[in-house]
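This is the structure I want to talk about, given as structure tokens.
Note that one protein chain is taken out, while the other chains of the complex remain in position.
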Amino acid sequence: MLNFVNDYAEGAHEAVLKRLIETNREALPGYGMDPYCKSAGQKIKKACQCEDADVYFLVGGTQTNQVVIASVLNAFEGVVTAQSGHINVHEAGAIESTGHKVLELPQEDGKLSAEVLKEYLDTFYGDENRDHMVFPGMVYISHPTEYGTLYTKSELKKLSSVCRSYDIPLYLDGARLGYGLACRDTDLTLPDIAKYCDVFYIGGTKVGALCGEAVVFTKNNTPKQFVTLMKQHGALLAKGWLLGIQFDALFTNDLYVKIAKHALNMADRLKEAFKEKGYVFYLESPTNQIFLVLEDWKLAWLQEYVNFSFWEKQDDTHTVIRLATSWATTEESVSELISIL
Amino acid sequence: MLNFVNDYAEGAHEAVLKRLIETNREALPGYGMDPYCKSAGQKIKKACQCEDADVYFLVGGTQTNQVVIASVLNAFEGVVTAQSGHINVHEAGAIESTGHKVLELPQEDGKLSAEVLKEYLDTFYGDENRDHMVFPGMVYISHPTEYGTLYTKSELKKLSSVCRSYDIPLYLDGARLGYGLACRDTDLTLPDIAKYCDVFYIGGTKVGALCGEAVVFTKNNTPKQFVTLMKQHGALLAKGWLLGIQFDALFTNDLYVKIAKHALNMADRLKEAFKEKGYVFYLESPTNQIFLVLEDWKLAWLQEYVNFSFWEKQDDTHTVIRLATSWATTEESVSELISIL
Amino acid sequence: MLNFVNDYAEGAHEAVLKRLIETNREALPGYGMDPYCKSAGQKIKKACQCEDADVYFLVGGTQTNQVVIASVLNAFEGVVTAQSGHINVHEAGAIESTGHKVLELPQEDGKLSAEVLKEYLDTFYGDENRDHMVFPGMVYISHPTEYGTLYTKSELKKLSSVCRSYDIPLYLDGARLGYGLACRDTDLTLPDIAKYCDVFYIGGTKVGALCGEAVVFTKNNTPKQFVTLMKQHGALLAKGWLLGIQFDALFTNDLYVKIAKHALNMADRLKEAFKEKGYVFYLESPTNQIFLVLEDWKLAWLQEYVNFSFWEKQDDTHTVIRLATSWATTEESVSELISIL
Partner (left out) sequence: MLNFVNDYAEGAHEAVLKRLIETNREALPGYGMDPYCKSAGQKIKKACQCEDADVYFLVGGTQTNQVVIASVLNAFEGVVTAQSGHINVHEAGAIESTGHKVLELPQEDGKLSAEVLKEYLDTFYGDENRDHMVFPGMVYISHPTEYGTLYTKSELKKLSSVCRSYDIPLYLDGARLGYGLACRDTDLTLPDIAKYCDVFYIGGTKVGALCGEAVVFTKNNTPKQFVTLMKQHGALLAKGWLLGIQFDALFTNDLYVKIAKHALNMADRLKEAFKEKGYVFYLESPTNQIFLVLEDWKLAWLQEYVNFSFWEKQDDTHTVIRLATSWATTEESVSELISIL
């Protein structure tokens, strides 16, 4: 069986694993106070070209979203998101469980536009009943989005500008950030993200780490007692260096982007092959995700050879599926899939 | 510098690490649906001699306590604990953050006695104002306790009996469970714990794993949609097999107990040496923790050679410190410390 | 200035106030344990023709929604509502503050249709990722709705049937229930509501009481320790009889419906007058609320004489406003408004 089901099916990139093995017997301070977390933080700050950044390491994406959002919001505030945002759909109510509403706005290909956001904020602040409503206290976007689409630099700049005009922090969920940054056709860099966002996270779990996400507060704006809040959420790893060592490896010699590039190359080969064979794309994702519309008999045939994700039913006879490549996808498996097609 | 500061300063036991390396490139289903989690669960059930057990894997101790307790309690209930219980002191309010009161009772050497518990419950259910009070919905104990002490089989049985007479589930926090089970002088076995407790967890982080705790619901009593609740708490690891593989290794060939025994042997050598040199023990812990009362000048001297934990000031001139051994403690470091003494 | 701004601008109906005055010096048990709460509960059960009903009295609408919904939902569940539902828009996140997501569905004139609900539930339970999503644990509707519209008996029956097929309780917010029940053109009775809903509340604040809402659990299905949960939410009034006495008065000699009928008669006179004068209705509400579309110059003129509510801007030159009558609206004020028109 070929595996294109997702980008978190295998362990860690070998260069990451190697560092874990090498450091296994070092006795290190707990809870992120070790030199590897420090070094990884420095490397990330440098990659972000952001002197005012504070970096923290958490274990997984939902946890990161929950801790960051709950720590930034006031009790009377909620978080604004595109309807399709991961926090709104597939995190089992993690945000609401901390007491905060997820304020959903319409999405376009998974993205939240500055115009939609501005109209919502203008309306909210023009509403004389707003004291009886949930205040927007943060804007959440994901990049790449849940549909594998990307914000352009101009789009992010505009979103950021709307947020700042209302003094609302902008948060970017980068669970798959590497696959966005490494794209051929993106003009959005890590320093751009650090500049336009108030906080974001660099995903490790899906880009070469065993686990781990690096949160970056970009304006010396870490919430008070953030470490205590992490602990309170059960998100402060005793062996915090487990995350520090991995990110230190990922941000050494550009490994993070390199392994993402590999995944994109694999995806490009597949996309080309699907195009040649006349497959219908559900949407054009420039990242490591491929969304196809299949007739159901073809779906049945394909799943005998390949593991992929069911995305949604399109109509009575068609289904949307998703294939994903990753740092772990091999040339051989791509070639084999192409030969099957 | 010798390291006796705690039992989570190093990575994973080599046999655990080896399995992670061997399986690194296997493509596995996410979120704990993989064969390793299944196999580890089976081995744990067998070790517990408990057919009705359900096993889940979480990342860390505070997270585990939070998810388990919040999932079991009704909204009008709190969790009963000895005053010294970890959830009451060193988890940054993780339980309260889920809406539940921690109901503290007096402790004796870190333990909650059946008598103290019974008196509290009798009083509570005899109080005609109890509808205005937080109901006891769970009893929490730790084993070994925060003071390194152990419940006897008889003590646990009595506690369990009080709990059952009031239909209140008993939960055992086994962050350091291995070091308790492997003790020479304990009569409490894993099957006993499974029998007398309604839910407990087997600590991995402090007993040879990189990270991970195994929760065991012992009476087919897993809360409804527990996986959804894990997700909601940010506690459902995408690469769940990371935990499954480690516990599968720990519960193969008795590794879990073996590595704990090693730590206890190391601790015994140290205790003997301290005794010989006339050191004063703060309390007698049969486990991998050693609590000493030092004159402050001696403290100053010792910390030039050894990393240990500050426990508390005893008086103006004396301090209580804690040394801990672990699976990672070497014969050499023990010998070296003894020679320093 | 004439007052048609809302239905909670004045105190209590005189018959209600009279009973408060008469009983002012009686020494009564607290927290709802008094004979008036009991008697009011009996009268409400009788009016509902529902032997299995349990009745509780709370102070206000948002409080009631919060306590009822949070008490019924499991931690992994949210509450389904039409997008326009009061809990989704104008309760400042009261539901989310208890940890639960509000799951919004499209509305039609403020109503949630059985078809829309069924499609959502079918999709949810057909989604293999549902363990990562918020489960629907309750359906919330309001009657009259926020737009002053009413469910027909057939519509409520269908909604109820969909809910029961999925074993999800149906909850009806009756903040203005009197004004719905007393309508000329409704076929939905209080016994129908008790039959088709699992829990609902009968609004007092807007229908003749100083304050107070009566919650009715219709199937002997009061959540465990509901009184404790009320207390925990700060919703258990020390002088609970303050609410019991008022509802006892409201459910004596049909007062509740009678005073609602008066408001509807007043509204009918106004609607007729507006129609005659060629005013444009935003929507047809059969209840005590009147929604008009005014040209902005007319709005400016009218607000010199009358207090009403701004509803929303329709376009650059038109505005939607709402007038409400109530038990306290006088014949004179209606005549005066008509003469102004």
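Here the chain labels run A, B and C in written order, and each chain numbers its own residues starting at 1.
In this text, a contact is a pair of C-beta atoms (placed from the backbone, for glycine too) under 8 Å apart; a residue touches a chain by one contact, two chains touch by 3 or more.
As the structure is a prediction and not an experimental result, all values here were calculated from the model.
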item: Identified contact with the non-displayed chain, of B:H132, B:R164 or B:K224; value: B:H132
item: Option touching the unshown chain, where C:I44, C:C197 or C:L210 are the choices; value: C:L210
item: Among C:L117, C:V216 or C:L242, residue touching the chain not depicted; value: C:L242
item: Sole contact to the chain not displayed, among C:S39, C:Q63, C:Q83 or C:T252; value: C:Q63
item: Residue numbers in subunit B that touch the chain omitted from display; value: 75-76, 78, 89-93, 96-102, 104, 128-129, 131-134, 310
item: Residues in subunit C touching the chain absent from view; value: 3, 5-6, 8-12, 14, 17, 20-21, 23-30, 59-67, 91-94, 97-98, 205-206, 210-211, 228-229, 231-239, 242, 307, 328
item: Hidden partner chain, residues of subunit A it touches; value: 70-71, 74-76, 98-99, 131-133, 135, 224-225, 227-229, 231-232, 236
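Quick note on the criterion: only the chains that are shown with their structure count from here on.
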item: Per-chain CA centroid nearest to the all-protein CA mean; value: A
item: Identity of the chain that, by mean CA position, is farthest from subunit B; value: C
item: Centroid distance [mean C-alpha coordinates] between subunit B and subunit A, Å; value: 33
item: Euclidean distance of C-alpha centroids - subunit B vs subunit C, Å; value: 50
item: Distance between chain centroids, defined by C-alpha means - subunit A, subunit C (Å); value: 42
item: Residues within subunit C bordering two or more other chains; value: 75-76, 98-99, 131-133
